[in-house]
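One protein chain omitted, others in place.
Up next is chain A:
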Amino acid sequence: MSNLRVDGKGRINRDKRIRFTFDGVSYEGFEGDTVASALLANGVHLMGRSFKYHRPRGPVTAGSEEPNALIGTSRGGAGRFEPNTRATVQEIYEGLTTVSQNKWPSLNFDVGAINDKLHKLFAAGFYYKTFMWPKSFWDKVYEPVIRASAGLGVSPSEPDADAYASRYLYAELLIVGAGPAGLAAALTAARNGTDVVLVDENRELGGSLLSEAPASIDGKPTETWLSECIEELSTLPNVRLMTRSVAIGYYHENMVGVAEKLTDHLAYPPAGAPRERMWRIRAKEVILAQGALERPLVFDGNDRPGVMMASAAQTYLNRYGVKVGTAAVVMTSHDSAWYAAFDLVDAGVTIAALVDVRSSVGDHLLSEAQARGITVKTGHTVLSVAGKKRVSGVQVGRVTGDGKVSDITSVSCDTVLMSGGWTPSLHLFSHTKGSLHWDEENEVFLPGEKTERCHIAGGGRGLWSQQAAFDDGVLAAEQALTSLGQTAKTISVDVDGDRAGSGIVMEELPSNDDKLLAGHL
């Protein structure tokens, strides 16, 4: 298998090699890798199959929003198998065993994929309509067939062998998300002496700073600034930092449930250690700094292995030192994918074409692309993707005035990176019955009326640049502290080389078909 690691990139520990298995094959990665990043470094994109049509699937993201790369995991021993773990989240450790899902008899050759060819027969609701009658067939015939062919993963058959702990915690200020906004809020409140808890689902604090480091922060290299920031926060007695901790629910009166993963990254967990700890954190004020999620674009074949979000490719490169492919086509309607493309070119990836559906983009983007020798196709779109278990090329055409596509050509590539802009991550806020309002200008849902004492900062408010996120984090902390009756001393964080950008929203890309096949489940 090819090695797609990039020297000098990534936050993995190259001194510590780790072996794990995927579908019985042994792979090597480094400490700090996820299953997805380690497999991608080995050139493996095919990580599962879809549950209905058994279409081959690879990872489309690099985080907890992953819909495709779901795997079964085990550290060996009875009661330690778990289905539906995101390969993009699960860290590798020596001895980790992983398996793909929804395949029979194997991931590479799957009989159920015939459904994909017959998809016109299998209308929506096929299972429910076809397997209804006669009733007596349910137990013996239909259910086993459906379970075997349609389920998501395999249910564990033995009792869970692990122990789980539960704790209560109280804080003046709880901050969810440790990207630029969350860190700025934490610094502001922490220096003020406020009792702060900062939780983040990742192994490391930093959020988007880990995936796309600006040139410098406060005149220091981003990495230096970040480690000094974490050092400061971790030495203050009024601050508690929690990593690998997912805020899973926002309940009445500012109670937030947080699931802290304790041992799923360790080859040898301490005897008797709980696997996870469930925290019920009651905070007087809450700041949600959960950033934004990149939107996929709709075109035929956008679920093929090798098609992923542009930001995911950027994360795999900058955080894990992995090239997701050698020749990529970028399909975007937002500036952010241009920056992802620049990072990839600088790391030695060929950008076969940078396709932007917008007819004009900023001159600075065009000149940066030109300086890197990237073929730019503005006012163009990707029509379809070639390749089954891995992308082999795309069809690209020019968008005409009437919304159709002409001058269609083929471009070879092994990766397609898409970006349809960004959507604020407001799931937790929505738990509180907080309303969302549609922002016409930016075409996003933004937080509206609140029912709890919470503040949204950064990407959650539709602010896309890191400088804006830092500033907004400070502002949110000031508001929270005022609400606590404390006087906040303001701070400032200055970003150099910030990559602000904008874009447009496309519900569906232009195409010459009347309608794309809706949803390849």
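Everything below uses one rule, namely that contacts are C-beta pairs under 8 Å (C-beta built on N, C-alpha and C of every residue); 3 or more make two chains touch, one makes a residue touch a chain; residues count from 1.
We take it that contacts and distances are computed from a predicted model.
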Consult the UniProt record of the chain that does not appear here and report its protein name from "NADH:ubiquinone oxidoreductase subunit E", "Xanthine dehydrogenase family protein subunit M", "ATP-binding cassette domain-containing protein" or "Sarcosine oxidase subunit delta". "Sarcosine oxidase subunit delta"
Decide which residue listed in A:E253, A:D363 or A:E507 touches the omitted chain of the complex. A:E253
Can you list where chain A touches the absent chain? 251-253, 255, 280, 433, 451
